[in-house]
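Here the complex is missing a single protein chain, while all its other protein chains stay put.
The first chain written gets the first letter, and so on, giving A, B and C; residue counts start at 1 in each chain.
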Amino acid sequence: MRTSELSSRPGFTQTTIGRTVGRNWALFFLIFMVIVFAFTGSGFFEIANFQNIIHLSSTSILLAAAETFVIITGGIDLSVGFVMGLSSALAARIMVILSTTALPVPWIIILGSLAGLVISLIPGFISGTLVARFKVPPFIATMGMWGICNGITLRLCHGFFPIAGLPAALPELGNGYLIYIHPGKSITFFQKPEYLADNQIRELIRLIPFSFILITVVILILWFILHRHRFGQHTYAIGDNVDAAIRAGIDVNRHLVKIYMLSSFLAGLAGVYNVFQTGIGNYTTFSAMYELFAVAAVVIGGASLAGGKGRILGSFVGVLVLAVLKNGLAISGVEPFVRYIAVGVLLIVAVTIDQLFPDLF
Amino acid sequence: MKKTIVILLAGLFTLGIGTLPIASGESKASADGKITLLFMPGVADPFYTTMEKGVRAKAAELGVDVIVAEYPKSWGPEAQVPILEATAARMKFDAILIAPTSNDALIAPLKKLYNKGMEIITVDTFLGDGDYSKKSTYSFPLTYIGSDNELGGKLMAEKLAAMVGEKGKVFCEATNPDASSVADRVKGFKAGIAEFPEMELVGVEWCQDVQQVAQEQTLAALQKNKDIVGIFGTNVYSAQGSYQAVVNAGLTGAIKICSWDATQELIGALKKGQVDLVLAQKPAEIGALGVEWAVKFLKDKSVNVPKKIIPGFEFFTKENVNDPAMEQYIYK
Amino acid sequence: MNTTGKTCQQNLIGEMGKRWVFLFLLLEFAYFSISASGYFSFDTVQMILFYGTEIFLLASAELFVIITGGIDLSVGYVLGFATVISSKLMVVFASLGISPIGCILISIVITLVIGLIPGFVNGVLVAKLRIPPFIATFSMLGITQGISELLMQGIPAKNLPILAGSIGNGYLLYIVPGQALSFFHRPDVPRGVRVYEIIPNVVVFAFLFIAVFAFILKRMRFGQHLYAIGGNIDAAARAGINVRKNLVAVYMLSSFFASLAGIIYVMKYITGKADAGAGFLLDAIAAVVIGGASMFGGSGTVWRTILGCFVIAVLETGLRMMGTPTFDKYILVGVILIFTVLIECFFSNFKK
Partner (left out) sequence: MGYIIETRDITKRFGGLTAVDKVSMGVNAGEVVAVLGDNGAGKSTLIKMISGVHRPDEGSILLEGNPMKFENPMGALASGIETIYQDLALAENLNVSSNIFLGREKTKKRFGLFNVLDHPYMLEESKHVLDKLDIHIPSLKSTIRTLSGGQRQAVAISRSIYWDAKVLIMDEPTAALGIAEQKKVLNLVNSLKSQGIGIIIISHQMYDIFEVADRIIVMRRGRKVAERLVSETDPDEIVGLIVGAETVKK
């Protein structure tokens, strides 16, 4: 719903604490959940588990970040999931082709990844142009790209086969950790100690996954762009009031094209990273609904589909809210189907509390 | 300005209309009396793509035409039946090879096509209870060709038990409770594990055919039960997701992984030691058998077609994975 | 608030643009009639109608919500929920020895009542607790999915009354040329004899409801108020419209239509499952947008939404009948979707 008397609650929101809590309910809810799950699920409150959650959320985080920019402008990008599949499949395909040449492995990986990233700019350029220049509703423009990207991806996959046969170094990089500690025995960096036998693996402590570093860097850059750079200011301006933005001299069309290209590039990055994480080129299955989850995370993170609102860190928290909910409930031993219900109910409860009792904190 | 728009529009139009026939690929089926078959896959996944290859190869060998319908986006009659009807409306096919996505829902539409004079062969999944030998509302198909999913699940349980010394906790990652074939595998696996008193199935998760979700669910399960010794992945996506979760957790080697469906990816993982056992159904063989029997029957209606054909499974292990004789069972 | 020029629908859609969807549909139909053999036939139209019923209903459901400026993501799984409830009920009642027709009718009524609950909850969440529609209905998506799966436990409903299937797959009229003509009941004919089937039952059923609500939307106070809420929620409230009550009603209506679609699903496929309608959601929303409604609310009509459904359905069916390979089909559907709206937008800009 748009701003209106029905949803205004002046007074409280004018105080600093109120504003902080109101804007960050998702964060408070996240912290609250972590505390509760720490008691209900043995094995939840462990560094290894938090690392797992972040590690596996990294593609979702990238997709949500992509969606954030588009949603702030008042649009929606339904194609992120399939752009991710496209860049993943293309990167993998190029790597497979290059593997047959005498090229050294690092070059194969770099060239393949670059190809994946470059191709991901194209869908964004097209949907951006359609939305900005030809005033096609974002929903339809990106839904069209959804089908187009998927068709091309499946061609690259020769049907519904993930692309296998990639350099073995890929998953090692994608799933690697910065530090490996074998308590009382050794500390190694980048690689687990060689001497470890299979039955001793559980003793190893691993810290700081590479994915965490990637996510941190990307989030920091995007945060800077959105909140400290003119690009971000313009993005908000467009989402808030297109006419005002035009009158203020912002080249709205150009900016929108850039936004959709950025969104699609981040989806492409997610795709390329996915190749590193899984060691194969994955097409996106229809039931994945990545776009729906990305948009949900962004909205939970405080954005409005009407545009003009949204933050990168909010979206990051939004992804974690969903991920921690699922992980925590699973570890707490809640049955799978009950979990679907619980996720829905908890989300509703959290938003309701935020809306009903703004003075709670 | 207006003129440009008109020209642009006209251009786009001609382009659009011009490219359609090119993209439409297969030309209209021949009407010269050549046998034409329709292959209707169950859902978009490697299993059916492999089956399609078996179908195409056999059809080429026997000199019959085959048309492959669009791959449904999801498992269920609501996706499959409209495709079936639209594709079947193109012409009168001599026979239809179909993997019904619902035991009940497909009876009516297939019966309608059967009444129009097309022969039906169900592959991989079946109508009703799959027994076409006794008279019933669903006994009209020529035959059912497919794997015994429940048996497969049970075999997996036994083999997994043998690998882990018949004791310890195991976990099952499945896809979609609404897909009967997968539900049967889980049922068989549960029954198999129940025969070992020292083994316990600590959970069954459903990933809805999304590898990422399978990965998340398996990791959560590993975190909850740190002493899991074996995992069963019931199809391509769940198997790939669960073995990758084990790789992510750095527990390769400590946990035995059995996976259903032999994609190149899973065979590669087996070679690397990240997966321990891969069950290969024989999709290509199922497809080929379907074509073979259909053609046999269409050429001579007096041929006695067996009502159920079960091609069985192959198991890939570290020992036989490099055996050239096994190569044929990899899905590609 | 709606500013002009944000998206093309918010500009006044010119007369040409208004007619464009219809023109495009005719073009599509003409094209496929030429290039796909057997496309130009009464059967094809019936097939499109028959398999489109669920989407027609879901798109109408979505339209009501979108007019008020909201969105309902839960319709797909509410459909699934309704299939599960009604198929379970039919099995239970049948086991109690109630006559098939009784089973079916009672189950339908109960399902429609239960089907209002998700909508009521959505409505209260959105209207009273001011939760963004996206989050409220996204949560409801998970809740209905979970409940349905719990009820099914992975086993599809079996042994539904055979009558359900014959109603769901039946037609109003059957004609065997020169031999028989019967209503509702398919005459027994030997294999290979052509039976002409005219107008599927479920299509009549669905369109009855759609027509009623199209009427309500266009001609009655409730409909007028929905447009007012979507156009300017403050104005509506100050004009004395009970915005909250109307919003609750609209989400219940959406849920009601999704349940209707669920019942039709059960009658058609004589089975029920949680994810029965999961794949319909995006198509339903796309149909509403192609039909010219704005995602920001305040515009859209039922008949144009139905046209939007047809644009998609005719395209899908046509490409299937042409035998377009799967991957090319995905690409073409994408291109043509964009194309439809693109030209509509051209026309509306053209007029300005």
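Rule of thumb we're sticking to: a contact is a pair of C-beta atoms (placed from the backbone, for glycine too) under 8 Å apart; a residue touches a chain by one contact, two chains touch by 3 or more.
In this text the structure is predicted, and so the values were computed from the model without any measurement.
A.B. asks: Which candidate, C:48, C:104, C:236 or C:309, sits in contact with the chain we can't see?
C.D. replies: Of the listed residues, the one touching the omitted chain is C:236.
A.B. asks: May I ask which residue of C:298, C:318 or C:334 touches the chain that does not appear here?
C.D. replies: Answer from the full complex: C:298 touches the omitted chain.
A.B. asks: Which listed residue, C:19, C:158, C:194 or C:221, touches the chain dropped from view?
C.D. replies: Residue touching the absent chain, from the options given: C:221.
A.B. asks: Which positions on subunit C touch the chain that was left off?
C.D. replies: These residues touch the chain not displayed: 2, 4, 12, 219-221, 224-225, 227-228, 230-232, 234-242, 298-299.
Rule of thumb we're sticking to: only the chains that are shown with their structure count from here on.
A.B. asks: State, to the nearest whole Å, the distance from the C-alpha centre of subunit B to the C-alpha centre of subunit C.
C.D. replies: 30
A.B. asks: For subunit C, write out the residues touching at least two other chains, lowest number first.
C.D. replies: If we look for residues of subunit C contacting two or more partner chains, we find 149, 275, 278-279, 326, 328-329, 331-332, 335, 346.
A.B. asks: Going through subunit A residue by residue, note those that touch at least 2 other chains and give them in order.
C.D. replies: Expected reply: 286-287, 336.
A.B. asks: Hey, which residues of subunit C end up touching subunit A in the complex?
C.D. replies: Touching subunit A: residues 1, 3-9, 11, 69-71, 73, 125-126, 129-136, 138-143, 145-147, 149-150, 233-234, 237, 243-244, 275, 278-279, 282, 285-286, 289-290, 294-296, 326-335, 337-338, 340-342, 345-346, 349 of subunit C.
A.B. asks: Where on subunit A is subunit B touching in the complex?
C.D. replies: Answer in residue numbers: 41-44, 46, 48-49, 52, 55-56, 59-60, 159-162, 164-165, 168, 171, 175, 192, 198-199, 201-202, 204, 206, 277-280, 282, 285-288, 323, 326-327, 330-331, 333, 336.
A.B. asks: What residues on subunit C touch subunit B, complex-wise?
C.D. replies: 31, 35-38, 43-44, 47, 51, 54, 149, 152-156, 158, 160, 162, 165, 169, 191-192, 265, 268-271, 273-280, 316-317, 319-326, 328-329, 331-332, 335-336, 339, 343, 346, 350
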